[in-house]
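Handing you this structure, nothing more for now.
In this view, the complex is presented without one of its protein chains, the others remaining in place.
First chain written, first letter: the chains are A and B, and each begins at residue 1.
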Amino acid sequence: MEFKSVVGWRRSIRWFDPWREPEREKIQSILEAVYRAPRVLEVDFLHLGVVYRDRLSHEEMQTLKTPTTTAQLDMAPVYIFFFADVQALEEACRGQNFRELMRVGVLNRSHGWSEEFVTNTAAAYLESVRDAEARVPLRLPAPGGEGSPMLVSRETLRLARTAIGIAQAYALLAAVEEGLGAQLSGVSVAAARGILGFPPTWVPSSPMLLGYRAESREAGGQRPREPFEEDFFELRYGHPFYREPAVVEQLKAAGMIQEPALFPWRMEEIRGLARKFGLPD
Amino acid sequence: MTGIDVAGVRSAESVRRWLSSRQELWGARSNNESLLETLTRFCAFAGKTPDEMVDDCLKPGKAGETLMLRTRARRQYMELVEQFEAANASRDDGNVARSFLIHNGIAMNPGILT
Partner (left out) sequence: MDFYRTVGNQRAEQYFLPWRPVERQKVQVILEAGRLASRAVNTAFAKAIVAYRDSLTAAEREKLKTPFSAVLVDTASVYLFWYHDMDARRVAIEERKWPTVASGALVDIGALGPPHGWSHRYVQNVVLPEVLMPGLDAGPQRGGNADAGLAMAQGLLAALDEGLAACLAPFDEAGAKEVLRTPDTWEPVMGMFLGYPADSAEAGGQEPRPPFESMFFEQHASEPFARDEQVTKRLEGAGLIQRPAPVPWREKEVRAVSRMLGLPHEEAQP
């Protein structure tokens, strides 16, 4: 699919055909897209976990659910979890990734890169992030009482969450490219830790529910947004970036900007889906 | 419990809220008498009026202005609805009760049927 069309067709899908598991090839393709995503400051933060609903026990499923994610978790055959390992920043402070990029001609002398720069400047910058004064506990539940949670700088979390967001963007769009529906959703973090067994240095985030859509591709229309000028500025804050109508029209023609919600038949669709899955209306 | 009839159920504030919320979302044709009849049977099953059930699940917040969900009560009602559903061998009946609670702000999450 054309990139702009992929962006345009992305929706938060909340209705999946639960009996149709996405092919493993499609799941791998999504992971391969994330694999090519840019790294934040060349730190290898990311880990992703693919979980198949039908390989979870009934008890595990029940613990994962929150009051408003029950139906989606029951419907989506696959969940992809995103993590950022804050320990990766410690590794990155040694500078090996920078050295590798220098070796293959990505980072060059033209831009100031040298062994001295890696050791004295780039790695030092990462250390300053790691050691920044404002610190918070990594509030992961400690099964069986593992002692105090580790402290991590807010700056480290800033980079880690950015890395997660980049991965989520790539994964959501790749899901659309593969003809699947996807949504970032909430689950019980404590339950996820028990099931997936991830280490305490991994910062979790909203998993992506994945499957074949039960609702229409349109899903009622593109979701509403605040005015463009509320979010984007030019030259300085408070000076909105002028939104040229001709560009908007081009993007409509390209399929990136689509008909906004609410389609007239959407509510009937929802009630029909509710009947399909025995859910209340 | 004596005294719960369709007329009484219809006049409850929580039922008016439910029907109004349904109408706003699904349109006027989504409301019909059978909903009230089913809800009345559920009230009799629970031994509670509609307003009592909602009050059981939502309590005033500290400031008194908002309502807060009572998690345990919500879980108890989820189980009660499942029992009602089983007793009537009808997911549709259970869903009427769920719809009433949901539109009153109490999330109900049955497993999906496949």
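Definition applied: a residue touches a chain if its C-beta (ideal position, glycine included) is under 8 Å from a C-beta of that chain, and two chains touch if they have at least 3 such contacts.
Small disclaimer: the values here were computed from a predicted structure and weren't measured.
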Residue of A:Q62, A:Q87, A:T119 or A:T162 touching the missing chain in the full complex: A:T162
Touching residues (missing chain, whole complex) on chain A: 1-4, 6-8, 10, 12, 14, 24-25, 28-29, 31-33, 35-41, 44, 46-52, 55, 67-68, 70-72, 82, 100-101, 103-112, 117, 121-122, 125, 134, 136, 154-155, 157-166, 168-170, 172-174, 177, 183-184, 195-199, 205-206, 219-228, 230-238, 241, 243-244, 246-248, 250-251, 256-257, 261-262, 266-267, 269-270, 273-274, 277, 279-281
Missing-partner contacts on chain B, residue numbers: 17, 21, 24-25, 58, 61, 66-69, 99, 102-109
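Criterion: only the chains that are shown with their structure count from here on.
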Gap in Å, rounded to a whole number, between the CA centres of chain B and chain A: 36
Touching residues on chain B, where the partner in the complex is chain A: 22, 25-27, 30, 74, 91, 94-96, 98-99, 102, 107-114
Contacting residues of chain A [partner chain B, same complex]: 18-19, 65, 67-68, 70-71, 74-75, 267, 271, 277-281
